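A quick write-up on the structure given underneath.
One chain of protein is taken out of this complex; the other chains stay put.
In this document, chain identifiers A, B and C correspond to the written order of the chains, with residue numbering beginning at 1 in each.
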Amino acid sequence: MPLKPPLIVLNMKSYQESSGENGLNLAKICEEVARENGVSIVVCPQQVDLTYICKNVTIPCLAQHIDPIESGGYTGWISPISAKNSGIKGSLINHSEHRMILADIDLLIRRLRSLDLISIVCTNNEATSRAVAELRPDFVAIEPPELIGTGVSVSSAQPEVVSGTVNSVKSIDSDIKVLCGAGISNGIDVRSAIDLGTDGVLLASGVVKAKDQREALLDLISLI
Amino acid sequence: MPLKPPLIVLNMKSYQESSGENGLNLAKICEEVARENGVSIVVCPQQVDLTYICKNVTIPCLAQHIDPIESGGYTGWISPISAKNSGIKGSLINHSEHRMILADIDLLIRRLRSLDLISIVCTNNEATSRAVAELRPDFVAIEPPELIGTGVSVSSAQPEVVSGTVNSVKSIDSDIKVLCGAGISNGIDVRSAIDLGTDGVLLASGVVKAKDQREALLDLISLI
Amino acid sequence: MPLKPPLIVLNMKSYQESSGENGLNLAKICEEVARENGVSIVVCPQQVDLTYICKNVTIPCLAQHIDPIESGGYTGWISPISAKNSGIKGSLINHSEHRMILADIDLLIRRLRSLDLISIVCTNNEATSRAVAELRPDFVAIEPPELIGTGVSVSSAQPEVVSGTVNSVKSIDSDIKVLCGAGISNGIDVRSAIDLGTDGVLLASGVVKAKDQREALLDLISLI
Partner (left out) sequence: MPLKPPLIVLNMKSYQESSGENGLNLAKICEEVARENGVSIVVCPQQVDLTYICKNVTIPCLAQHIDPIESGGYTGWISPISAKNSGIKGSLINHSEHRMILADIDLLIRRLRSLDLISIVCTNNEATSRAVAELRPDFVAIEPPELIGTGVSVSSAQPEVVSGTVNSVKSIDSDIKVLCGAGISNGIDVRSAIDLGTDGVLLASGVVKAKDQREALLDLISLI
């Protein structure tokens, strides 16, 4: 598996600072920081930039979302196989800004696995994390919605949610990896996430909207 | 405006035959056929390929769909500005495989115009075509859903729907252009669409799934 | 037609103050005020109360929403015919809290008409009001979303939107009636709505959440 923990997963969302050439620049910064520091950084480019950015960086790229469809007459939707053709290594599933129905989460996890793609399923609390763990994704990413975009990190504000989720998920299947997200913005947040037993973090605005994106990334990985 | 009627708009949908490198090859075939024959061909690449294909062809590219959001924390959605940054000239809106609520159709038409992007709004009958015309898009594309993907062309099966729509739309605003779609697969279909007063056609499987895509395109434009 | 302008349409929404027996009490207050004052008041009970309230009052009841389905295997959805069987006289369509896709608005207007039911289609601005008018509903109800629930009435805050909508809609089809909503809470709001050319108002919290619902209703109709 190309995604060695601890993992920094950078979700570019739909910000202007990560769109088009800005997105490629940000992906290249991640690539350099990863190589120079020997850390695992993964980027989730904007959907329209996926093929373009995958072709221009060597670090793993993930889709932010994939639709539960097969190839065919589905105008404006993204099939797993078209996503794979873009060059991605996997996808986020069920992000809090793009929730999915349960049967589709199950379907997509199995579909991605059959295509040799990694699944990272986002959850909002410990109960839904256990539920998702029963579907055997590669990763569960716990993100309490009330902390997303706040700068208040889940690992400091709700450490018991993070460690509880790690324990719950690992007790169902110890092969499933756990990320935590929401409010992650500096090295201390990442360090405490790792100390709570996670395999890495999922973050967005802390780097995308930073005045100096490289500096923000370097700070993030400083205590790994 | 770079989109001179009669217009051939090729919607690549989510077929494997139009995904990734297949999509780029198909776009290049369209580019060559357009240049060599002096006709207007526009392609709608798959969403993940938009930036990649826009950078590699000179014919206009359109998005198959854009979401009614601004830039920001919208994981896996496509904002108008991110779509514009990919290099597109406009977008399909409200395709029958990706319907939108009325208020969002209105919002997107105005948003695209403010970004100097073309809007092509799909409709399913004459009444909804009149409704959309009141929102002043650049194009209305009438596609009776029951004919999509059948190979039975709307221009031959329901000529009165096509001409009725042209008359209705032009009587509301003569600047709005009308395309017709559904079942278009050969030069006769295109010719009769033009003879019924349309400004071109919207099609997909007739070319994407053709054994020889170039030949299918050449046949399509043979009677223009 | 049993709905003689000026019309007061009271949308009960999902408030506790209008749920179950509270909803029946409120409908009975409307019935008494309507009869005693010779005004047309129509109520939109909560969905689960529709049959119950329709059977217990004589004023017209409308559904708050109907789903674009036929009878059949549609668990938890409401078909036009099941709605009709409840005893309603018509339905709101496309309320700002329950938007619908354009093709379904068109379908429902025609389906309700075939069942001899009244359609009141909500819109958010003058452009979408014109669009809806092309679909020939019985009523268009213009409600600028930014004013809903504010207590600032559309007829005083945006009189030009109201009169512009009336003119636009009537110029498309003078048989279509126009209501206005958003922020309507007293007799002056209703009076100015009528003076701006509307056929009545659509309101909710101004009566449902009033300390004394009867008094609020009496005030509303005081200047008709």
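We take it that a residue touches a chain if its C-beta (ideal position, glycine included) is under 8 Å from a C-beta of that chain, and two chains touch if they have at least 3 such contacts.
Bear in mind that the values here come from a model prediction, so they are computed numbers and not experimental data.
Visitor: Can you list the shown chains that the absent chain is in touch with?
Guide: A, C
Visitor: Just to verify: which one of C:C30, C:A63 or C:L117 makes contact with the chain not shown?
Guide: Residue touching the chain left out of view: C:A63.
Visitor: Where the complex has a chain not shown, which of A:V48, A:I88 or A:L135 is the residue touching it?
Guide: A:L135
Visitor: Where the complex has a chain not shown, which of C:L50, C:V121 or C:L220 is the residue touching it?
Guide: Only one of C:L50, C:V121 or C:L220 touches the chain omitted from view, namely C:L50.
Visitor: Of the residues listed, A:V43, A:V57 or A:I105, which one is in contact with the missing chain?
Guide: Of the candidates A:V43, A:V57 or A:I105, A:I105 is in touch with the missing chain.
Visitor: Just checking the interface: what residues of subunit A touch the absent partner chain?
Guide: 94, 96, 99-106, 123-125, 127-128, 130-136
Visitor: What residue numbers in subunit C mark contact with the hidden partner chain?
Guide: Residue positions of subunit C that touch the missing chain: 11, 13-16, 19-21, 44, 46-53, 55, 63-65, 69, 71-79, 81-83, 85-86, 92, 95-98, 148-149, 204-205.
Following the convention adopted for this analysis, only the chains that are shown with their structure count from here on.
Visitor: Out of curiosity, which chains are bumping into both subunit A and subunit B?
Guide: none
Visitor: For which chain is the distance between its Cα centroid and the global protein Cα centroid smallest?
Guide: When every chain is reduced to its C-alpha mean, the one closest to the whole-protein mean is B.
Visitor: Counting C-beta pairs in contact, pick out the pair of chains that comes out on top.
Guide: More C-beta pairs are in contact between A-B than between any other chains.
Visitor: When the C-alpha atoms of subunit A and subunit B are each averaged to a single point, how far apart are the two points in Å?
Guide: 34
Visitor: Taking each chain's centre as the mean of its CA atoms, how far is subunit B from subunit C in angstrom?
Guide: Each chain reduced to its C-alpha mean, subunit B and subunit C end up 37 Å apart.
Visitor: Going by the touch rule set out above, which residues of subunit A reach two or more other chains?
Guide: none
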